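Notes follow once the structure below has been shown.
All protein chains of the complex are present and in place, except for one that has been dropped.
Chain nomenclature is as follows: A, B and C, assigned in order of appearance, with residue numbering initiated at 1 for each chain independently.
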Amino acid sequence: MENIEKQVREQAKKLLADGTVDIVVGYEKGTLPFQTIPCFITNPDDAERLVWNRFCSVNLAKYVHDIIFAHKASQVRTKPEERTKKTVGIVARGCTTRSLVIHLQEKQYDRDQVVIIGVPCTGYIANKKLSMAVNGAEITTCTVAGDALSVETKGGKRDITVNEVLADSCLTCRFNNPVISDVMIGDAAPPMPDGEKEYNAVDAFEELPIDERWAYFTKEMAKCIRCYACRNTCPSCYCKVCFVEQSQPRWVGAGIDESDTQVFQFMRMFHMVGRCVDCGSCVEVCPMGVDLRKFLKKLDKDDLQLFNHRAGESLESAPSLSVHRENDKEEFIFEP
Amino acid sequence: MEKRVIKKDALAGIIKKMAENMVVYAPVRDEDNVLFTVLEEEMEPLLEFDNTKNAPKNFFFPQTEVMMRYMKTERGRELSTVEGEATPAVLFGVRPCDARSFVLLDNVFNDPKYKDPYYIDRREKTTIVSLACVQPPYTTCFCTSVDGHPFSAEGADVLLVDLGDTYLAEFVTPKGEELLKKMGDLPAADEALEAKKEKLSDAAGKAVNGVVPGRAIKSWMDENFEHPFWDTIHQSCLACGTCTYLCPTCHCFDITDEIKKEDGRRIRSWDSCMSWLFTMETSGHNPRPSQKQRWRQRAMHKFKYFVDNYDAIACVGCGRCVMYCPVNIDIRKIVTDISNL
Amino acid sequence: MQNPYIPIPVDVDKVITEVTTKDIKTFRLTFVNKEDEERFSYMPGQFAELSIFGKGESPIGIASSPTQPGYLEFTVQRAGVVTSELHSIEEGFRMGVRGPLGNTWPIDYLKGKNVVIVGGGFAFTTLRSLINYMIHEGNRADFGKITVVYGAREPGLLIYKDELAAWEKRDDIDMNVTVDKGDATWTGREGFVPAVCEQVAPGSENAVAVICGPPIMIRFTLPVFFNLGFSKDNIYTSLEMRMKCGIGKCGRCNVGSKYVCKDGPVFSLAELDKLTKEY
Partner (left out) sequence: MTEKTNENWEPKIIAFVCNWCTYAGADLAGISRLQYPPNVRLVRLPCSGRVNPFYVVKALQEGMDGVLVSGCHPGECHYISGNLSARRKFAMLKNFLSYVGIEPDRAIFTWVSASEGEKFSQVIKGVTEKVRALGPAQKLVKKL
C-alpha cells in the first residue's frame, strides 16, 4: 500500500507538472487520528500530501463533477471562443471509476476532461463499524499493518482484523479494480471475500413479513435528520435543484415529519436505479447511521435480475432506465 | 446556594422517580448512538457517557415544530390555533458546554425587542441538570478556548459533580432549588467535598485537549472579509447540514406552510447556512452563491458577528462538528490557522 | 407575551393592476379588528410580511403612508409562491400581515432639508409612502424642496399613474417622470434615470438623496450624486434580502453583523460602506 501511495504521488506530480491536468483530487490526512479527507492539489510540489490507505472512504467522483461545473459556471460571461476546459485528475478505485462512467454516460462532461489515476482497492474501513467495535469509545490512535488493526481508546488497546470493520459495500464488492483508467497503479487487487454473498442481506430482508419490513424502514428513516449528507456526497446526485428543494410544486415538506422523511429517502434512493455503484459513501457520511444500503442494494439486485445491468460497469452498458427492450419482464402487470 | 450529596447508586432511582410525575429528558443508548430522549418507564438513563450525538437545543428549539394551525373558511384560510404550549420538564445529564449553549441561544430568542414565545415558554418550564466533565470526554473538546469550562454551571439549574462514589449536587438557581424539593431528602455537602470539587475542576480544565485562540481571531476577522484564506477551507465541504444540525448553538430556521385537504399548519424547521437555498432570492440572486461564502458566513457568525452583537462566541467547544463532519473540516484548525496568518 | 409570528388578519379591500404586463398589482388591505389597526403604527420605509395561510409569507415594503389611515397598501410583483398566489386572489379575501418590520426612512433627519427622491421601476413603493408622508398637509412644512425622479422602462410600466399625475399638478413638489423609451401616446420625458438626475441637478446643499431601484440603476446614479456633491451620509437606500422571520432570528438576511430585517432595510451609503459586500 505504501508503494501505491508513492506511485500515486509520482503520477499526480507528473500530470500536474506537464500540464495534463489542472487539478488532482485525492486523499490526504485529516485532523482526527486516522481520518483521511478529500484534497485538491494544483501545485506539483503539494502532491506529497496525497495518501492512499484503508481510511480513504468517500467517493471522490462527486468532486470531479463539482469542479467541472463550477468552472463552467464561472465562464458564462466569457465569450464562447475564449472559454477553457478544466481537466481534473482523480485518484480512483473501482467504485469511483464506476461513478465516473455514469457521469460520462449521462454526458456530464467529456472523457478527456478527467484523467483517471486508477488504484487497486482492498476495501476501506467503515467509521461506524470501527466505532461499534470499540463500543462507541473515542479512538485516539488507530494503525493498520496488513490485515491487522490496532485501536487505542481511553479504555485500552484492542487488536482486530481489518475484515471485521471493512465497509459492507467493500466486503461484497465485485469491482475493486478500476473499470476505466488512464494510468493504472500497482497490480490488480484480488477479489473481495464476500462477492458471492452480495445480495444475502437483501434476500433475507425480502423474506421478512411485510410489516416487519415496514417497521425496519420506519425505524431507520426516523433516525434521519435531513442533513442531506447522503445526497451531497453521492456522485450520482448531481441535480442542480434537488426535488426536495423545489418550491413549485413542493414535493416534500421541509421538516422532519415522519412521512416527509420517508418520502424523501424513498425517492432519492429510487433515483439511484441503475445508477448506484454501491460505493457506500452515503452510509459512511451519515451522522446518524441510517442503514441506507439495505434499501439501495435492493435496487441494485433488481437492476441486475430484471435488466441484467450493473451501474457504471462499462461505458457501453447504458443506465437501465434510459433504455428498454421489447421483451422486458412484465409479470407485475395486472390482468383482471 | 444549596449543596447536597447524592449517593452514586441512588441517582438513577431519583431520576426514574422524577420521571413518574413529570417529563424527564435523559441520555439513552439507541443502537450506536447516545441520544437525549424522553425517559419512558422501561428506559434506563445513561449515567456513564461521553456526550450525546444530538445537542439538547432540540428541547427548546425543536428541529420541526408547529407554530400555528389554520382552517379553510369562506374568505380564505384563518388562524385556528397557536401551538407551542410546553409542559414542565427536567433535562437531565447535560454537559456544561451544552448547558452554556442555552445562555447563548437566549440572546437570540429572548431578545428585548422581539421575544420568541415558543422557545421562551419551553426554556422557562424546563429545569436543567448538568453533569460536570471530570474527564473531558473527547480529544476534540475545546470548551476552555471559547469561554467555557468542564465544570461551568452557566446555563444549568443544578450542577452534578461526580466525586467517585457520590455526586455533589449544587442547586444554583431558584428553579434548581425547586427541583430539590422533588428529589427527596439529600444530606448537605461539607467543605471537604467542596475542596475535592475544586481540585477536580482545576484538573479537568487543564485536561481539555483542544486549545485554540477563540477570542483572538475576531480582530483578524474584522479586517479580512476578503482574504485568500477563505478560498482554502470550503473545497471539500459537501454542503450538508451535519455541522449546523448537530451544533448546540446554531439556530437558523425556515418557516413553511403545509396543507392537507383544506386545513393546514405553519411549521418552523431548522435550516442551514451551508445550503445554497438558504439565502437564494426569488429573483435568482444569491448573496452567498458558493460554498466559500457560506463557510465564511459560518465561521464569521460564530467568531465575529455573534461577538459583535452579544459579546459572546457562538461556539461552546463541544467538538461535534469536528467529529461528525463527513470530510473532517475542523473548526479548531480554521481558528488556529487564522491566528497564524 | 406578544407572539411576533402570528399574522394580523386583514381583508383585501381593493386590487389595482398597476402595469400593462399585469404582473404588478397593488393590494389595499383593511384590518379586521380595529385594535390591530391602532397597534400597527408604522413609518415610511418599513416593510411587513404578507401572509397567506397555505402558501407562506413574503416580505414586502409598505406602499401606503401613515397619513392615509384606515388601510395598508402593498405593491407586489408576481414572482414566487406567495406573490403568485396573491396575484390570483380577489377582493374580499382574508389574509394576514405581520409587522411593521425594520427601520424607516430617516424622517427626522430629513426634516428641514431638501429631499431628492430617485426611484426606478417597481422599487418605487416605499418611496411613494415617503412622498405621501412628506406632502401631507400636516407635514409639508417640515421639509424643504422635494425633487422626485422616477423612471421605468416604458410608459406602461410606471406604477401609481394617477398619483403621479396628481403630484405633477402640485407646485410644492418637483416631479420628473421619465421612461427609457416612450410610445405613441407618451408626451413626457425620455431618458435613463441617471441622465435625468444630471439634467435636474438638485443642489447638494442641505439636501439628502433617497434612492431605490434596480442595482444597475443605482450603480449609474450614485456617481451622478457624488458629482453633485452629495456625501455618503446624505444618500440613503433600502436593501432587499431573502427573509423568513423578519425579526432577526432565522439567520439568513444578515450582512455582516447586521440583519437587514431588523437593523435595515434602510441604510445610508456611509453605513453600507462599513458592511461587508454580501448582499
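FYI, a residue touches a chain if its C-beta (ideal position, glycine included) is under 8 Å from a C-beta of that chain, and two chains touch if they have at least 3 such contacts.
It should be emphasised that the depicted structure is a prediction, and the values quoted were computed from it without experimental measurement.
A.B. asks: For the chain that was dropped from the view, give me its touching partners among the shown chains.
C.D. replies: Every shown chain touched by the left-out chain: A, B.
A.B. asks: For the chain left out of this view, which of A:G19, A:G156 or A:P336 touches it?
C.D. replies: The missing chain is touched by A:P336.
A.B. asks: For review purposes, identify every residue of subunit A that touches the missing chain, sorted by number.
C.D. replies: Against the left-out chain, subunit A lists 205-206, 210-218, 243, 251, 253, 257, 259-260, 262-263, 266-267, 269-270, 273, 295, 298-299, 302-303, 306-307, 320-321, 324-326, 328-330, 332-336.
A.B. asks: Extract the touching residues of subunit B with respect to the undisplayed chain.
C.D. replies: Touching the missing chain: residues 69, 258-260, 263-265.
Definition applied: only the chains that are shown with their structure count from here on.
A.B. asks: Count the C-beta contact pairs for A-B and for A-C, then tell me which is higher.
C.D. replies: Looking at A-B and A-C side by side, A-B shows more C-beta contacts.
A.B. asks: Can you identify the chain nearest the overall CA centroid, using each chain's own CA centroid?
C.D. replies: B
A.B. asks: Centroid from C-alpha atoms only, then distance subunit B to subunit C, rounded to Å. What do you get?
C.D. replies: Computed value for the inter-centroid distance: 40 Å.
A.B. asks: Between subunit A and subunit B, what is the gap in Å from one C-alpha centre to the other?
C.D. replies: Chain centres of subunit A and subunit B, defined by C-alpha means, are spaced 32 Å apart.
A.B. asks: With chain centres defined as C-alpha means, what is the inter-centre distance between subunit A and subunit C in Å?
C.D. replies: 50
A.B. asks: Among the residues of subunit C, which are close enough to touch at least two other chains?
C.D. replies: Answer for subunit C, listing residues that touch two or more other chains: 80.
A.B. asks: Send over the residues of subunit B in touch with two or more other chains.
C.D. replies: Counting only residues that touch two or more other chains, subunit B contributes 254, 256, 271.
A.B. asks: Spell out the part of subunit A that touches subunit C in their complex, as residue ranges.
C.D. replies: Touching subunit C: residues 247-248, 250 of subunit A.
A.B. asks: With touch defined as at the start, can you tell me which subunit C residues reach subunit A in the complex?
C.D. replies: So the residues of subunit C touching subunit A come out as 80-81.
A.B. asks: Which residues of subunit B touch subunit A in the complex?
C.D. replies: Per the stated touch rule, the residues are 31-34, 50, 53-54, 63-64, 135, 137-140, 235-236, 238-242, 245-246, 254, 256, 258, 267, 269, 271-272, 275, 277, 290, 322-324, 326-330, 332-333.
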